[in-house]
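Please see the structure below; I have some questions.
A protein chain is absent from this complex, but the other protein chains hold their places.
Chain lettering (A, B and C) follows the sequence in which the chains are written, and residue indices restart at 1 in each chain.
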Amino acid sequence: MLYIVYIIAIGSAMILGLILKLPLLPERPMRQSWTTSVIFPTAVLALGFTAMVSKLGYLTSANSNYLIALAIGVLTAIFSKFILERILPRPLQEESPDESQEVSP
Amino acid sequence: MALLEFINITYVSAAVVIIGSVGIIALPKPIDKVIMFGLLQGGFIGMIAAARYLDVAMAAAIFDPISTVILLIGITKLDEIRKKKQKQAQEEGFLV
Amino acid sequence: MNEVIGIIIAAVISWLNFVLIDTWMGLPEAPGVKGAEVIGRNIKKRGGDLAGGFFQGNIVCSPDASAGTLLASIGCYLIGTPEGGLIAAVLVFFGNRLCADPGYAGTTGALTITILIALTSYIGLTPIMFIAGMMIAILTIQGLYHPASSKLLGKIAQRMGRYTEIE
Partner (left out) sequence: MITEIVGIIVLFAAVRTLIAQDRSERMLYLNVIGFGMSALIALYIQTPFGAIIAITYFVASTLSSNAIAYSIGRVKDEIILDD
């Protein structure tokens, strides 16, 4: 019964992610790309946030469960589209020559 | 088998802290000292958690990498300055 | 089930889980950060293998599938069987991004070990056995004798087609 909540959260997050024009899969080779896509990390984040809300005790009555799951999905899609790249930016490649130039004069 | 009674979190954390401080005193190079300081941080957080001060353990776990990074910045700058000064001294001695 | 037999079975399951997922996600191919390259070169200088050295250096420098396995077991033991693993997966993902790593290996390892714990609970394995088993598994990789373990990891990487091309 509780697993319907997870399915609703993942489904709404993926659908809103596709509407917001996130790509469905990262480009190949998949294990080295930094692209924010629908499968990873949006679905994983939706699963984790739903588990957090469920363990904090907010999923009590059967009627409001589905609304809360829908809200979690929408917020997760907005988070991974607009905020995730801003609070956790992708790293710069090589910064060692700049620091040696700073020190030398 | 009476010795196995002493293997719990309190005694293990205290032993790790003692080993870490011995390493900080005994090893000569600065980066070895920083590595043993990382060992000491682990034992320290274990000692705090053994006394069940959970909020203090959380704050200590968050602030530990900041202190390590500040120490490493200091060591790197000091090493560059010393190498530059050594090279300057060699050049001046060569000129004289 | 007897506790000793359970710990041994859990150790074998966790070892296979994190080594296979880490190798499949390309840890022996290239050093992700610069510190991993230093550790890999040093292991090769002491008589080991370069791909296995990159594997061990990447485990040290960012939380990969080994960390995902241990933290998902802890979450399942203390929070609850499906939910703890999922929460651990999200926190491992944020930790991976802080350490300048894309984060595929950690979350995949956490999710697969959650499924494995949920499946093996029917034959009597509990999450606490997986914590001890993961400790034994990480001791055999990082703690005993580094040239032998790096050669073993290099052979597994060659078998799976993920061997390094850097000399």
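Here, a residue touches a chain if its C-beta (ideal position, glycine included) is under 8 Å from a C-beta of that chain, and two chains touch if they have at least 3 such contacts.
No experiment lies behind these values; they were computed from the predicted model shown.
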Omitted chain - touching chains that are shown: B, C
Full-complex contact with the absent chain, from C:G26, C:G57, C:P82 or C:G154: C:G57
Hidden partner chain, residues of chain B it touches: 4, 7-9, 12-13, 15-16, 19-20, 22-23, 28-32, 34-36, 38-39, 41-43, 45-46, 49-50, 52, 54, 57-58, 61-62, 64-65, 68-69, 72, 75-76, 79, 82-83, 86
Positions on chain C contacted by the hidden chain, ascending: 3, 7, 33-39, 42-43, 46, 56-57, 59-63, 66-67, 70-71, 74-75, 77-79, 84, 87-88, 91-92, 94-95, 98-100, 128-129, 131-132, 134-136, 138-139, 142-143, 146
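Convention: only the chains that are shown with their structure count from here on.
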For chain A paired with chain B, centre-to-centre distance based on mean C-alpha positions, whole Å: 36
Multi-chain contact sites of chain A, meaning residues that touch two or more partners: none
Overlap residues in chain B, where contacts from two or more other chains coincide: none
Residue numbers on chain A that touch chain C, as the complex places them: 29-34, 40-41, 44-45, 47-52, 54-55, 88, 91
Footprint of chain A on chain C - complex, ascending: 25-26, 79-80, 82-84, 86-87, 89-91, 93-94, 97-98, 100, 102-105, 107, 111
